[in-house]
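In this view, the complex is presented without one of its protein chains, the others remaining in place.
Letters are used for the chains, namely A and B, taken in the order the chains are written, and counting of residues starts over at 1 for each.
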Amino acid sequence: MSLLSNTTALLGKELRTEFRSRELLMTTVIFILIVMVLFSFTFDPSSAESRRFGAGLLWLAFLFAASLMLQPCFLREQTNDTLSALRLSVSDPFAILLAKLAANTLFLLVTELLMLPVFSILYNVPVAKIFGQLLLVFFLGSFGVSIAGTALSAISAQARMRELLLPLLLLPLLTPILVVSTEVTAGLLDAEPFVRWKGVGFLATFDVVFLTALWLFGEYLLEE
Amino acid sequence: MSSPDPAGIRFAQIDKRYGGLFALRGVSLDVAEGEALALAGRNGSGKTTLLRIAARLVRPSAGTVRFTWNGDVDCANPRVGFVAHATMVYDELTAEENLLLFARLQGIEAPEKLVKNLLREVGLGERGGSLVRTFSRGMRQRVAIARALLQRPQILLLDEPGTGLDPEGVAWLAETLRALRDDGCTLLMSLHGESEIAALATRAVRLDAGAVVADTRDGADIRSVMAFAGS
Partner (left out) sequence: MLKRVIGGAVVVLLLAAAAYAAFFIAPTDSRQGVIYRIIFLHVPSAWTGLVAFFICFVANIAYVLKRTPRWDWLGVSCAEVGLVFTSVVLVTGPIWAHPVWGIWWTWDARLTSTFVLWLLYVAYLMLRTLVEEPERRALLSALFGIFAFIDVPLVFGSIRWWRTQHPQPVIMGEPGSGLDPVMLRVLLFSWLPMLALMTLLILARYRLEAMREDFELVRRESEAA
């Protein structure tokens, strides 16, 4: 009944549910693909230009995809009031949030990694050598997006116009992630790749700060 | 299915406000250990709110809820089962997966056997591996009850449990609840005209506009307390 065991059990549930239907993953992947194609019309997609704009394109696509993908997070728990069942069963309500944010991070990361080779091919930007570093940035950035996104999804699920509200709340809040992740990724996509370590540290800071805030105030997000 | 050490509930001066409206106003109620209490009242009289406060899903605006055990006040964490209006189970999981999940969350060790037995007891022994999405309302209700019984509750809260059940389902439910009551579980149930279930109550209380207006403990006639329970 510890936090860890509760979280693992719930994470198992989230993953099992998603892999059974795969709706979230599929629709998110297709959405990112659409965004990539559309973006190709907004600038001249030569390799040099792509290196300059590619990072921004990727992260904008990820952010928009996330703000859609996070919608069902708590809405699903409303259909049969399963959220109440969870609240009654777990020893620490933070387990519910932790499991959801772990699942969301994983889903985001999977879609991002699926899209990376596509981006590489469509825009002629080689990524094989810097894959490990890209993975690091994608992880830290996606983790931050998930933490904020899970919290805000819990909030918007209780309001009207929730489909519009979630992006409205989430996107300004995630500005630091967008700014820094883009910069670090741009550095990696450069003809002479380099890691902006300051940026990586910043992303880690964002993650720690928001995770702490979620830990402190999370239970109130789940209140009835 | 339940434990022979029931717990009691003590509501003291409970208020619950939503904006300017009082869902509950000054409700004080003592549910004795082992009692089977039927809550009656029109829609909006506060029955659901009171149950959700007992389940500690909702915070009262004022007042306290305490639990007693063996006459000892303040049993901190009694095992409470809750059967609500909604089924509170996942449609996308099988009945067995649902119960295993909740059992693990509640810290029940090696729950597989318990879950299998419970499913059999609620009459779903064959359907454990089917997705809840494929179940009828009656079957979902049975899963919900199995979920509530996982940790051998000392108190069982039920909110209009007969809703959407066919006569056969209601009969089964009444039978199950009677067995639980006899086994020594405290029952607090809000009813909406399910006379078969009301029949097993040892006490009835009527709520109106968030306040207690009649109690069979004070001598009110049980039929008049339960009357118009559906209107």
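For this structure, a couple of remarks:
Everything below uses one rule, namely that contacts are C-beta pairs under 8 Å (C-beta built on N, C-alpha and C of every residue); 3 or more make two chains touch, one makes a residue touch a chain.
As the structure is a computational prediction, the values presented were derived from the model and not from experiment.
The undisplayed chain touches these shown chains across the complete complex, A, B. Shown as candidates are A:Leu4, A:Ala48 or A:Leu168; the residue that touches the absent chain is A:Leu168. Contact between chain A and the unshown chain involves residues 148, 151-152, 155-156, 158-161, 165, 168-169, 172-173, 175-176, 179-180, 183, 196, 198-199, 202, 205-206, 209-210, 213, 217, 220-221, 223. Although one chain is not displayed, its contacts with chain B can still be listed: residues 17-21.
In the analysis below, only the chains that are shown with their structure count from here on.
The touching residues of chain A, counted against chain B in their complex, run 1, 5-6, 9-10, 12-13, 16-17, 20-21, 79-82, 84-91, 223-224.
Listed in rising order, the residues of chain B touching chain A in the complex are 52, 55, 57-59, 80, 82, 84-93, 97, 101-102, 104-107, 147.
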